[in-house]
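This is the structure I have questions about; it appears just below.
The complex appears here minus one protein chain, its other protein chains still in place.
== subunit A ==
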Amino acid sequence: MLRFTDEHEWLRLDGDTATIGITAHAAEQLGDLVFVELPKVGAKLTKGEAAAVVESVKAASDVYAPLSGTVTEVNEAAVSDPASIGGDPQGAGWLYRLKLDDPADMDALMDEAAYADFAK
C-alpha cells in the first residue's frame, strides 16, 4: 500500500512497517540535495514531529514523521550520497523505515491519485 501526506512524504507499507521518503514532486522542488540527517534506529517518533532534515544548496527542510512508530532502519546510502535521492526519491532514495504503532493509520492518508491532485 502506497500513501502520501500533505507534507510531501510517501509511505509504502509492508506488514506493519512503512518505508518513508520524500515525493518526486518534493525532490524536484528542492533541487540537488547536499545533506541529509536521519533519525536514529530505535527512536520513537510521534506523528508530526521533525524526523529528518534534507538540505539543498540554498535551504534546509524538515521531514516530519507522517505517523507514529519506531524507527527500524535508515538509508545509509542516502546519507553518504544525498544527491542520489533526487534520482529515485520514491525508490532507492527512501529515507527510513518506521514500525507503525497502528498500521490502520495509513488509511487516513492520500492515495496516489489524491496526492497527484494535491501536488498540482
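FYI, a residue touches a chain if its C-beta (ideal position, glycine included) is under 8 Å from a C-beta of that chain, and two chains touch if they have at least 3 such contacts; residues count from 1.
Throughout what follows, contacts and distances are computed from a predicted model.
Visitor: According to its UniProt record, what is the protein name of the omitted chain, chosen from "ABC transporter ATP-binding protein", "NADH-quinone oxidoreductase subunit M", "aminomethyltransferase" or "Spore germination protein"?
Guide: This omitted chain is identified in its UniProt record as "aminomethyltransferase".
Visitor: Please identify which residue in A:Val54, A:Ala78 or A:Leu100 touches the non-displayed chain.
Guide: Looking across A:Val54, A:Ala78 or A:Leu100, the contact with the absent chain belongs to A:Val54.
Visitor: Just to verify: which one of A:Leu30, A:Leu45 or A:Ala78 makes contact with the chain not shown?
Guide: A:Leu30
Visitor: Just the residue numbers, please: which parts of subunit A touch the chain that's not shown?
Guide: Residue positions of subunit A that touch the missing chain: 7-9, 22, 26, 29-32, 34-35, 37, 53-64.
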